[in-house]
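One protein chain is absent from this view; the other protein chains keep their places.
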Amino acid sequence: MTQPKARWLEITAIVVVIAAVVRGLTVEADVTQGDVQRIMYVHVPAAWLAFLAFGVTVVGSVAWLRTRRRTWDRLAAASAEIGVVFTGLAILAGMIWARPVWGQFWTWEPRLVTTALLFFVYLGYLALRRAVLDPEQRARRAAIMGIVAFIQIPIVYQSVNWWRSLHQTSSRNSIDGPLRLTLWLAVLAFTFAYAVMLSRRLELARLEDELEQARLAGTPDVAGAAITAPTLEGVTRG
Amino acid sequence: MNAKTLVTLDDVGLSIGGSVILTSAKLTVAAGEKVGLLGPNGSGKTTLLRVLATLLRPTSGTGAVLGAELGTDEIYAVRPDIVLVGHLPGLYPELTLGENLRFVARLTGRDPRRADEALAAVGLAAAADRRARDSSKGMLRRTELARALIQEPRLLLLDEAHAGLDADAIGLVDAITGRVVAADGAALLVSHEPDRLEVDRSLRLVDGSVEEA
Amino acid sequence: MPFWAQVREIARKDLVIEIRTAEVLLMTVPFAAAALVLIPFAIGTDAPLLAELGPGLFWIVVLLFGVLVILRKSAVDEGPQQDLVRLLGIDPAARFTGSTVATSLLVLLFEVALLPILIALYNPDLGGWWWMAAVLPLVAAGLGLLGSLTGGVTASLGTRTSLTPLLIVPLALPLLVGATQAVESLQLGRSILPWLVLLAAVDLALAVSGVLAARPLEEVTT
Partner (left out) sequence: MADLVAAQVDNAWWYVSAAYVIILGGMAGFVAVLGLRIRRARQALDDLR
C-alpha cells in the first residue's frame, strides 16, 4: 500500500529517533541540572519543529494565494495540524521539566507564554478550516489567517519578552560538547518524524479530496435537478 | 472578440461547495441587446447573473465581461459599469433611501444630487428620507432601479425583473433597460413571466447550460 | 474616486448605521460596565487592592468586551449589500481601511465611556493620566485592525460569533501587554515610550497585513 519511498522514510525516521532517544538517556548528565536536563533533548526539538511546521504553513499559504493550487493548501493545513501536535507536546514536556526545576508546572516565562498562545492561535486556524465547507473558500480564508498569524508571532514573542524574562536565555549556551551533539541528533530525529507525519497527513488529505470528488461524480446533481414540475395527482384528498 | 460583444461565456462551469450549478454555459450578448433569461426554480439563473456580474469566479471555462477576462484582476476595472439588481435589495436597512443612493453616487464618482433626481424619476421623491427597513418591497425595488439611473451601467442585470412591482413600475423596468440599451449597453433580465418580457431574444437555462428559447 | 475619499465614505456609512442601531453604546458599554461592577464581588472590595488592580481590569474588559464591538452587525457587509459594495468598484484596501477606521473609533468610544466608570468604582492612581490620550487610540486602532482582519476571514460563517474571539484574543496579547505596562510604568515613574513604540509597531504590522490581505479577503465569500 505505502509507496517504497515513504516506507524508507519511515524506517529511517524510526532508526534515527531510537538512536536519539538512546543517546539522550545515556549521555553523561548535565553538570548543573543533573538528569532532569535530559528532558531538553525532546522538549527543545519538539518546540523547534513546531515553529518549522508553522513556517511551512506560511509557505503553503503564500504559495496558494499565488498559484491557487490545491496542493499548497493541503500542505498548509497538514503542517499546521502537525505544528499544533508538536506545540502541545512541547508545552507538556516543558511543564514536566519546570515542576522539579522551578517548583511549579507553569511559570509566566516568555517562551512558555508565547508557545501556549501559538497553540491557541493555530487551534483557531484549524477551527476556521473546519468551519468552511467549500474548498476554495476554505483555502482562501485559511491562507490569510495563516499569514496574519505568522506575522504576529515575532511581535507576540517580543512583547512577552519585554514583559518579563526569567528563562535561561538559550539552552544552547549552557550545554556543550557531547551534550550539544545529543541535542542536534534529537533535532534531526524530530525532523525525520515531522517528515513522516507530513507525508502521511498529505496522503490523507489527498485521499479525502479524492473521496469528495468521487462522491460528487457519483451523483451528478446539477442545479435544478432536485425540482420537477409540480403535480397534484398523487396527493390524496382528506 | 467582436468590439460590440459585451459578454461572452465559453463552456463556463461552476460548482459551489460540492454542488454543480453550471456545467457548460455558452453565451454571447452584443451591445444594444436586451436578453431575457428563463428557467425553472433553482436552475441557477441567479448564480449565472452573479457570474456575469464578476462576483463569482467560474470553476472551469473562460468568459469575458465588458472586455475583462473573468477570474483575472481585470474585473475590478469594469465593475462600476455593471449594475446587478438581485432579488434581495442591495440597500442598507438603517440608511434612508436617499442616503443609500447618495452612497452609491459618491462612490462611483457621480454627483450626489442625482440621487434625488433619480428617486423622483422612479416616483419616490416623497420617500427620500424614509429608512430602507421601513419601506415596502416595491419601494426598495424602485430604489434599486433608481440606482441604475445614477450609475448608467453598460451592463444591467435584473433578477426577477418584475417581482414586487405594480403596473407603473413595470413600465419603469422597460424604460430603464431601454436607456441602457440605447446607450450601447446591454441588459439581461431574469423572469418567470416570459410573456411580460419585452426582449430581443430569450435564453433558457437548463441542466446547467444555456439554450436559445 | 481617491483612496481616502473612499475610506471616508465607507467609515461614515458604518458609523451612521452604528449610531442608528446604537448597538455599542446601548448594549456593549452597559454590559462591560456591569462587569466592572461585578468584579469586586469576586476579588474583594478592599479599596487599595481595587485601586491597584483597576487599570489591569480595565484593559482586560476592553479586550474581551471589545470583541463585541468588533462583532457588531454593522462591521461586515453580507449578502446583497456586499455584492453592492464590491460592484461599486471600491479599492479593497480602501474598504478594509474604512471599516477599520469605523471599528477603531467605536472601540475608542467604548474605552472612553468605560474610563470614568472605572475611575469612580476603583479609584486608581491617576498620575500621568494625559498619556492615555496616546495609549487609548493606539489600542483602539490595534483592536480595530485585528477585528477587521479576523472578522473578514470569518465573514458569513455560521460559527462567526464564537470563532472570531478565538482568533482575536491570542493575537491581542501584545496590545494588552503594551497597554498595561504603559500604565504601570507611569505609576512607577519609568519611561512609557517603549510601550508606545510596541503598540505602534503592532498597529503598523497589522495595518500592513490588512492592506496586503484586502484583495483576497474581499473574495472570501464568493
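Chains here go by letter, A, B and C, matching the order in which they are written, and residues are numbered from 1 within each.
Throughout what follows, contacts are C-beta pairs under 8 Å (C-beta built on N, C-alpha and C of every residue); 3 or more make two chains touch, one makes a residue touch a chain.
Note that the structure is predicted; figures quoted are calculated from it, not measured.
Chemist: The complex has one chain that is not drawn here; which of the drawn chains does it touch?
Modeler: The undisplayed chain, in the complete complex, is in contact with A.
Chemist: Of A:23, A:70 or A:200, which residue touches the hidden chain?
Modeler: Only one listed residue reaches the unshown chain, and that is A:200.
Chemist: May I ask which residue of A:93, A:128, A:144 or A:160 touches the chain that does not appear here?
Modeler: In the complete complex, the chain left out is touched by residue A:93.
Chemist: Identify the residues of chain A touching the omitted chain, counting contacts across the whole complex.
Modeler: On the side of chain A, residues 1, 17, 21, 24-25, 32-39, 42-43, 46, 82, 85, 88-90, 92-93, 96-97, 99-103, 168, 193, 196-197, 200-201, 203-204, 207-208, 210-211, 214-215, 218 touch the unshown chain.
As a convention for this text, only the chains that are shown with their structure count from here on.
Chemist: Whose Cα centre is nearest the centre of all Cα atoms in view?
Modeler: If one averages C-alpha positions chain by chain, the most central is C.
Chemist: Where are there more C-beta contacts: B-C or A-C?
Modeler: The greater number of contacts lies at A-C.
Chemist: Between chain A and chain B, tell me the centre distance in angstrom, where each centre is the average of that chain's C-alpha atoms.
Modeler: Computed from C-alpha means, the inter-chain centre distance equals 46 Å.
Chemist: Could you give the separation in Å between the centres of chain B and chain C, each centre being the mean of its C-alpha atoms?
Modeler: Comparing mean C-alpha positions, chain C is 37 Å from chain B.
Chemist: How many angstrom between the C-alpha centroids of chain C and chain A?
Modeler: It comes to 30 Å between the two C-alpha centres.
Chemist: When you check chain A against every other chain, which residues touch at least two of them?
Modeler: 137
Chemist: Please set out, as single numbers or ranges, the residues of chain C touching at least two other chains.
Modeler: Residues 219, 222 of chain C each touch two or more of the other chains.
Chemist: If we count contacts the way the header does, which residues on chain B are in touch with chain C in the complex?
Modeler: 50, 53-57, 76-77, 79-80, 82-84, 86, 88-92, 94-95, 99, 103-104, 106-109
Chemist: What residues on chain A touch chain C, complex-wise?
Modeler: 65, 113, 117-118, 120-121, 123-125, 127-128, 131-132, 137, 140-141, 143-145, 147-149, 151-152, 155-156, 158-160, 162-163
Chemist: Okay, in this complex, where on chain C does chain B touch?
Modeler: Per the stated touch rule, the residues are 1, 5-6, 9, 13, 16-17, 20-21, 74, 79-81, 83-84, 86-90, 219, 222.
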